[in-house]
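Every protein chain of the complex appears in place save one, which is left out.
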Amino acid sequence: MITLTLVEQPVVPLEAEVLCPDVMASLSHEAIRALPVCLGKRQRRLDDFFRVEGEASDELEIRGDAAKIKWIGRAMTRGRIVVNGNAGMHLGAYMRGGAIEVSGNASDWVGAEMSGGLIRVRGNVGGQTGAAYRGSVSGMRDGTILVGRDAGLEVGMRMKRGTIVVSGRARDFAGLQMKGGTIILGRGAELRTGAWMVRGTIISLHPIPLLPTFAYACAYLPAFVRLYARHLGTLGFTLPCDEVSGVYARYTGDAAVPGKGEILVWNPRGN
Amino acid sequence: MATERNGVRIVDTFAEAFDMRAARVIITAATPAWARTAAQSMAGFATSVIGCKVEAGIEAELLPGETSDGRPGVSVLLFAFNAEGLASRLVDRVGQTVLTCPTTACFDGLPDASERVTVGGVLRHFGDRLQSSKFLDGRRFWRIPVMEGEFLVEEAFGVQDAIGGGNFLILGSDPGAVLAAAEAAVEAMRKVRGAILPFPGGIVRSGSKVGAKRYKNMVASTNEAYCPTVRGRVGVASALPDGVNSALEIVVDGLDRPAIERALGVGIKAACRPGVIEISAGNYGGRLGKHHFGLHELLQG
Partner (left out) sequence: MASDRIRITGGTVYDPANDVDGVIQDVCIDGGRIVSQLDDGRRIDASGMIVFPGGVDVHTHVAGAALNFARGLVPENHRMARKFLHGPERRAGLGGMTPTTFATGYLYAGMGWTTVNEAAVPILSAKHTHEELHDTPIVDKSCLLLMANNEIVLDLLEAGEVERARHVVGWLTWAAKVYGIKAVNPGGVVAWKWGKNARALHEPIEGYRSLTPAQIISGLAAIVDDLDLPHPLHLHCNNLGMPGNVATTIETMKVLEGHRAHLAHLQFHAYDGEGWDTMRSGATAVAEAFNAHPNLTTDAGAVLFGDAVTITADGPWQHLLYQLTGRKWGNLDVENETGCGIVPYVYKDRNLVNAVQWAVGLELLLLIDDPWRVFLTTDHPNGGCFWRYPEIVQLLMDVEFRKEQVRKLPSAAQQRIVLGDLGRQYTLSEIAIITSAGPARALGLQQKGHLGVGADADVTIYPAKPDEKGFLFSYPRYVIKGGEIVVEEGDVIAVSEGREFIVRPAYDDQIEEYIRPLFQQVYTMSFENYPVEIERLRRPELMTLGPKPA
């Protein structure tokens, strides 16, 4: 286990791609302390900002308010990062494996273009969770992102596969232009959910305003939801999937494309 | 040389079984009854690869906790000589008997097998481009729109090496006693996971020999050495000891050697009952199949 305690808040956000199990797994204590981080255009040492304990491990613990520490877990393929505090932008971007857990909030671009692994943020996240960077054809390709509270704009924008669960509420344009994948919104979203959607699934456990280009199909309990319910159950999230409790109203769209996506809105019985 | 158990003579011989490839299909449904209905339909007319192109049977009933979607289910094992054959049979059978059956979903039961064949990936075309897929945990599932709602079927199914043709013969004093012994054997063998009994009720009343002696161009013909009514005829060498008036065969296919050993073991022990005179087994002198199951060794387990 390597423990990194933030002792000096950077004046501007710190580019810290080195905070990654793949980077640190085989490094000595001295080598970890000397890892380069970028403060603006200036290169500094990791230990200018963090007190480092431990060495040569693929388990990292980051302590402190790291809201200005960017790129934690970038492109990691293995191991674990636990952040006791907040995390900055681009958390787990390009991730391929392993797990990240954040006790506080994270910022924009969590899990952007990731292709595997698990990211869990217990608090809020910013915008563009699991999304494509500007110009890219698709966002996250696989992996799972769990958000304990609310999310910002463009959750899963252009996503291609993988699963995002927002236990709280998302803002506008959740699933914008998504081409595949599954987004689950625990407490719904604001406007224009699923705009420009091509393929994929958005499940909302709360009523949401829908674009006029989404057409009602039927009320049913899709078989595949049970698979997701089991998978997410092991991760601590309950996805309703039994006919006794309710059904999902299925809306297909976005007809403007025309897309083959779907938005499933949970309708509890007794409503 | 023979051993005895419960007064039944166990011939010191072996069953000769063959290399096969197998797949496992898990069918879930709203109720155990519907899962069983689909499974029985799927595993029907699948007694021997020779005439049916595949051998299949119900392996076990599964509890909701044991299935991917948390519903009651049934697992079916299918055996054929090669993966291409299995693939075609799976597509045909899942398409005609599981897709068509209310409330079912269909999953691969050999997720660790490295060789995969495409099943859902072919059946998806039934959706006429209205189908969609979901990718979860490295597995792809197809959702095919049907009148009832949606049929969920896994894209690819695993294929593994397996063994087919494990067997033993029950020789007894009369058909009733032999059948009762065979039924008892079947009841015990059905509890063994990894093995299935492809024949009706698990029992073969018409065990066969390779080819024919008196006709040309036959794949198989009656195993005259064990047929009681032709004992003593000119040109027939009978293997039936004195007192035997009827014989039945139990055939078992299994995913591996231990499964077949377990199944044969519990089956033979259950068949050693009053009215049974001898337990034997079928083989070709060890020349055709590479898996040999010695009856004495099985009873030591």
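As written, the chains take the letters A and B, and residue 1 is the first residue of each chain.
Here is the rule we use: a contact is a pair of C-beta atoms (placed from the backbone, for glycine too) under 8 Å apart; a residue touches a chain by one contact, two chains touch by 3 or more.
Predicted model only: the values in this text are computed from it and were never measured.
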| item | value |
| --- | --- |
| Which displayed chains the unshown chain touches | A |
| Options A:9, A:28, A:136 or A:238, residue touching the unrepresented chain | A:136 |
| For chain A, the residues touching the chain missing from this view | 133-137 |
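The rule we apply is simple: only the chains that are shown with their structure count from here on.
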| item | value |
| --- | --- |
| Euclidean distance of C-alpha centroids - chain A vs chain B, Å | 47 |
| Touching residues on chain B, where the partner in the complex is chain A | 68-71, 105, 132, 134-137, 141, 143, 149-152 |
| Complex contacts: residues of chain A adjacent to chain B | 142, 161, 163, 180, 182, 199, 201, 218, 220, 222-224, 226-231, 241, 260, 262 |
